[in-house]
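What you see is the complex with one protein chain gone and the rest in place.
Just so it is clear, A, B and C label the chains in written order, and each chain counts residues from 1 on its own.
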């Protein structure tokens, strides 16, 4: 066995705990050696839960006071760039949660820092590691459904995002915070980059839940034309309340493929013939992508240990950021937007 | 178009209405011209509902007062033999609901009468006509799953049967009234006769619902050895309350086949992530076998019009009666019972 | 029983045979008394198959030579207006297949003629009568999923449409010929009219199958904003080859509902563990909407007999035409198009 990779977790919230669980319980090649969080409460909770003694309020302090090889960054998006660059410059491998950053310029800075330091940079697109997505990708690559023509990907999440994510200036909204996974996986599965996008958004439940941010929306529907000539759609609903729902459907010249389902556990019950059959739904993203989260952390550790490129890197994260920005610009300007307009002009809603 | 076959319905209850609906709305080759029921209320209800003026309290009266070609008999089992024989002797084609009769001797009388008169005798095994069962049978015949080794068939019905069916002396109980379909379809799909059976029964809900009949049971589980060497199981639950459930699973040397499902309509709803996905179940046998009931009546009319044997006849009905009797004897005598013991000795529980 | 409504079928092709089957076998209130088709071969085939002696090469000839109450029009779209107007002016009730017509102006002419003559005008949107769609609609109306926010409807058909339907000037293409059902059912289920649409189209298989028509496309993806603020998407793929696929998914403030499925029959087979479970798909629209086609014809006959408005009429057909036109204009002009632009200007691609 190789020497374990020493990992410092930056961000001890929900996503942080999911990765901590992977490192502590399911990825023996990685060792969780420190936690960074600005909140003393989060530090204590997550540190205690995973038995990690080295706790820091800033990444800077951790870089100074702890020996480690890699960071897993799960903070709010608006600090991704600063943290990822600092870690890379400190010679640490970087696992960075989605969305990669707020702008193309930030993505470029992160990628440049990682390249300069020669560290691994992996983006948190766990669908790329989820067993059913991996199997689907391989079968598409093998030509099972022929040349892809049409793809639909959805991410519907149960609860209202945190306040900072309501504000387009801090987060690029639902199209980035929730639909980053869709932007990445439609590009991955279609085997082609998006060329132009058109989006419509709606706000149904925001006001009732006290959201007052300008341009807030809780429903989004995006229409994509790919460079290949293929078509795509992305939908986002958050809060959808009914569960966590992430599914993809893809039609190729030879047939159709459906990836994922809503059913969260194979237990079916019927006790009332007027009501009908009841079966669990996935209640959260952590349940839905249980193996995806484990496998992506294995993948990160493996890339470090073998000095090979990660399965999903900065370029992929940058495309997802560009998609979210193009989608945002489209609904603000009520017109189709080319990805080139985003890359060229460095457009952001801020 | 041929001249429609004139049909007199004998028994205007729930099953009678299902067949009346087929004849009136979906089988133009048949014409419902009369109704027989000892209950004036049933006569009026069913007659009014289907616009049939000729109404009789006895089959005898109908045979005297109405011109018709065929009967559809849906009365309680204990009068099947008398009615079927009278109809056949009156030269009428006979569609006879399951179970065919109470004993092998009665079955023999019915078959003899039909043969003497040269009339069609079809038993109400609608699974033989249900599209998914027909497709399954054809695929088994084509060798898709290889030689059948193991079959399981279940019929779980929602409500308590009528009082006469609680009494083993009048009905042969649930193994006949509910599981007749299973006895027929395991023999049909396995392509082999049952050789010996062992059954266990239980009574969970009877007393609570006021059933005091001796030897009443509301759950039955039968183990079958077929002449082919294959194995089978039949289960019956009535009342099961949760819906109407009729499914078959068959394993052959090359693979498995499942026929039927609980889902009654392709509408899935989720509004509560703790509760999960909800989809309708079939609530009644009439819903579950909607096309089966139409197609079996088409088949009956077709057999008459073309003077060809029906798809499922007296011999099939007789085997199902024998199975129910063997199953009954098995649980009463707590031992495996050979079908030959039933055929040879004319055994009945009465 | 009422006197049967005498129906003359105009168009003896595939759709004509589906309606003929409903009338002859499943809708006793309707009587198929004549067939009109310009093709002698179709006349003979369909006439012989359904035992109809009165056969005409033109509707005019039928109006002159046959007594009847209603027409069922299943011809190519470009003659819908002339036939529907002639039938209505002849005092015949009109069942008109989708798409209603080629333009808003044609729709208006048809509706005016029907109104002048006081005849029933029903459009062939069988989803409105399909049991699972009816159940879904009722549950949405009852508030089960709350206020609708997002709907997706798809129609993927197996085979290449006939040559006249490749030409935007004769047919409005796939968005009309295939997706008419989606345009209608998203409006129906959302309970709101579309306000603006954006569409992308693609052409993957056309050339390989010899289609040379300008602007031909075989994939379409439409983004819709409804007057209610809700969002919608429609997808069309034709030929998709893999089967007939028509499904809807709708998200409301309280939850999600899925209507329809791909599985065409509840038979599951597995004979190879590397290949997996196999279950039939619906192979054609006639299989997929078997009960929908029967129920819509019952509905038409019922509307005539009871002198009540049909469940889906000219106004509904007109909205679906407007949607298809807006979608067409959108991809031609590469911009979102308001429905008002279509209604106001009488825009057509011709």
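Operating definition for what follows: contacts are C-beta pairs under 8 Å (C-beta built on N, C-alpha and C of every residue); 3 or more make two chains touch, one makes a residue touch a chain.
For clarity, every value in this text was computed on a predicted model and none was experimentally measured.
Colleague: Just to verify: which one of B:193, B:215 or B:235 makes contact with the chain not shown?
Modeller: Once the missing chain is taken into account, the touching residue is B:235.
Colleague: Please identify which residue in B:82, B:160, B:254 or B:286 touches the non-displayed chain.
Modeller: Result: among the candidates, B:254 touches the missing chain.
Colleague: Please pick, from B:156, B:181 or B:288, the residue that touches the omitted chain in the full complex.
Modeller: With B:156, B:181 or B:288 as choices, the missing chain is touched by B:156.
Colleague: Looking at A:160, A:211, A:268 or A:332, which makes contact with the chain not pictured?
Modeller: A:268
Colleague: Using the document's contact rule, name the residues of subunit A that touch the chain not shown here.
Modeller: Interface with the chain not displayed, on the subunit A side: 1, 24-28, 51, 131-132, 135-136, 139, 144-146, 254-261, 263, 265-272, 280.
Colleague: Quickly run down the residues of subunit B that touch the omitted chain.
Modeller: So the residues of subunit B touching the unseen chain are 147, 149-150, 152, 156, 198-205, 218-225, 229-233, 235, 237, 240-242, 245, 251, 253-256, 262, 334-336.
Colleague: Take the complete complex as the reference. Which residues in subunit C touch the chain that isn't displayed?
Modeller: 158, 241-244, 262-264, 268, 270-281, 283
Throughout what follows, only the chains that are shown with their structure count from here on.
Colleague: Interface check for copies subunit B and subunit C. Shared numbers divided by all numbers used: above half gives same, below half gives different; which is it?
Modeller: Counting which numbers both chains contribute, over half are shared, so the two copies meet through the same residues.
Colleague: Of the chains shown, whose Cα centre falls closest to the middle of all protein Cα atoms?
Modeller: Going by the distance between chain centres and the overall C-alpha centre, it is C.
Colleague: Express in whole angstrom the distance between the two chain centres, defined as the mean CA positions of subunit A and subunit B.
Modeller: 56
Colleague: If you average the CA atoms of subunit B and of subunit C, how many Å lie between those two points?
Modeller: 39
Colleague: Quick one: which residues in subunit B touch 2 or more of the other chains?
Modeller: In subunit B, residues 263, 268, 270-272, 280 touch at least two other chains, as defined above.
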